[in-house]
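Notes follow once the structure below has been shown.
A single protein chain has been removed from this complex, and every other one stays in its place.
Here the chain labels run A and B in written order, and each chain numbers its own residues starting at 1.
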Amino acid sequence: MDKEIVISVKDLTKKFGNFIAVDHITIQVSRGEIFGFLGANGAGKTTAMRILCGLSFPTSGTGTVAGYDIIRQAEEIKRHIGYMSQKFSLYEELTVWENLNLFATIYGMSAKDIKKKAGAVFEALGMENMRNVLVKEIPLGWKQKLAFTVATLHSPDIVFLDEPTGGVDPFTRRKFWEMIYRASSEGMTVFVTTHYLDEAEYCNRVSIMVDGHIKALDSPTGLKQRYHAETMDEVFRIVARGAKRWD
Amino acid sequence: MKNAVEIQGLTKLYGKLLALDHVSFSVSEGSLFGLIGPDGAGKTTLYQILTTLLNPDDGTATVAGLDVVKDYRKLRTEIGYMPEKFSLYPDLTVDENLHFFASLFGVDVKENFDLIAPIFGQLNKFPNRRAGALSGGMKQKLALSCALIHRPKVLLLDEPTTGVDAVSRSEFWDMLAALKANGITILVSTSYMDEAERCERIALINRGRILDVNSPGILIAGMDKNLYNATAKDMYPLLETLRTFPDVKDCYTFGATLHVVTNDGFNSDDAIGRLRHEGLADARIWPAKGTIEDLFIKLADKDG
Partner (left out) sequence: MSVFQSLIKKEILHLMRDFRTVTVVLVIPVVLLLLFGFAISTGVNNVRVVAVVEQHTDETKQIIERFRTNSYFTFVGVVTRNDMETLLRKGRVDAAVTFRTEKGKLKHQIIVDASNTNMAQTATAYLESVISSGNSIPVVINTLYNPQLRSAYNFVPGIMGMIFIIICAMMTSVSIVSEKESGTMNLLLVSPVRPYIIILGKLVPYFMLSCIILTLMLMLSYTVLGIPFSFSVINVIWVTILYVILALALGLLISTIASTQVSALLVSGVMFMIPVVLLSGMIFPVENMPLVLQWFTCIIPARWYISAMRILMIQQLPVGYVLTEVSVLSGMTLVVLILAIKKFNAKK
């Protein structure tokens, strides 16, 4: 691919005592790519993602995220990425607007920029009349859209999505992937973990992590061909077979 | 065949919110029945009524021939319930959890161990591990074992596979098939549409209303008509463009492709031509196979 590389890590390893959570992983992700990061519970996904987000340092290995060194420039990385997870996304007791404002301020946007951007965002989401509603009162699907919007409001180079669609029905999930497609077509790189293997099909490329290693990395079509499988679900089962750890 | 679960006009209100709106369906004895619907569709409320935790505002329900309101004491001995979260005591060990739940029902673990042995399998290796230290898949197995230890007639599972990885999920469905072979009736809810196909019959539920009840095969028969796949390198412009076409009724993301629901007069070659005209040179369109998800989108859309 001749596209600009935005995530490039080599031999990333993270040990907790004797336990090797992440074992020499090497990944390159280019601008605008939707990259699926799959693995069983406990394969090391979360640890690896934390390193990429600058929240944790690797034991060994090197790499850059958004052009910044993962060891020396972790703070810079945080400024150029967006992060959304199913577990922590929004403050339930604040209104839609208060959430948006809070996170935009955290990412260092000026009050003027926020106002300007928020108007456009609410219109695009069709949420103008929900500005002053408490987040806990809006449906889950809206919450997720809002969480994604909040995570990408500062136009980051890369957005990390940690199981963004957990527990959500297909209807809402579809709408959510539409937003991801849109972000990607605007040049944002999307790095996403998910339990739903049908969702892996949405990605441009997919990696499957087993016991701390990346055991497979290719486009969904490529993977299906290589493992003679019809669905990503089958691919995952073939690849993850023989995994030693599940948590 | 007798019905293990019989639900008639079940209605439940939370304040102004209609959680269940005249829900009716039945589950025949010894079958594996799926309740498919999104979050907030009313699945958990329905389970709470069937397990006698809640009383309905209207309608009736029987489980194993016993009324959920009048015979609730007797009913509780006949059902096995696994709530949405795997409800175990994290500070108790695997063995302690199992023995505790057995004692609640006044049964001995040994008596019924044959039933759970295939599920318990690997857990046997670490009886003294705290339940909180188990992986998601293992917790799920322990919770299922605890729900089965008194050999219930009807097993009520509320989203048992949520938050569990694909391999564990698939194993779990194999276990359910084995339990069904043992004559246990299973009512299982899920928001994973792909799991619907592993049930004999399913009910689609949305916003407290049952949209349809039948076997998955019958439900999706005929869904293929006027359903197409579409791809291009740039998916988002493709989606936007297709939605503007007058002969396209609906278009939504569907894994690697977009699914396009069309009018009868739709011609795929003609549509490809129009897409090229719009600058999507690599666009492809070909017929798609209908799934439960397509059906659900169609029904839920009609439902409002």
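One rule holds in what follows: a contact is a pair of C-beta atoms (placed from the backbone, for glycine too) under 8 Å apart; a residue touches a chain by one contact, two chains touch by 3 or more.
Just so it is clear, the structure is predicted and the values come from calculations on it, not from any experiment.
K.L.:
Considering the entire complex, write down the shown chains that touch the omitted one.
P.N.:
Answer for the hidden chain's contacts among shown chains: B.
K.L.:
Of B:29, B:67 or B:96, which sits in contact with the chain we cannot see?
P.N.:
B:96
K.L.:
Given the contact definition stated above, which residue among B:106, B:246 or B:265 touches the chain not shown here?
P.N.:
Touches the omitted chain: B:106.
K.L.:
What is the set of chain B residues that contact the non-displayed chain in the whole complex?
P.N.:
On the chain B side, contact with the omitted chain comes from 48, 51-55, 73, 76-77, 79, 81, 83-85, 87-92, 96, 99-101, 103-106, 130, 146.
The rule is simple: only the chains that are shown with their structure count from here on.
K.L.:
Using mean C-alpha positions as chain centres, tell me how far chain A is from chain B in Å, no decimals.
P.N.:
Whole-Å distance between the two chain centres: 26.
K.L.:
Quick one: which bits of chain A touch chain B in the complex? Just the residue numbers, please.
P.N.:
On the chain A side, the touching residues are 40-42, 139-140, 166-172, 174, 177-178, 181-182, 184-185, 195-199, 201-202, 220-221, 233, 236-237, 240-241, 243, 246-247.
K.L.:
Which chain B residues qualify as touching chain A in the complex?
P.N.:
37-41, 134-138, 162-168, 170, 191-194, 234-237, 239, 252-256, 293, 296-297, 300
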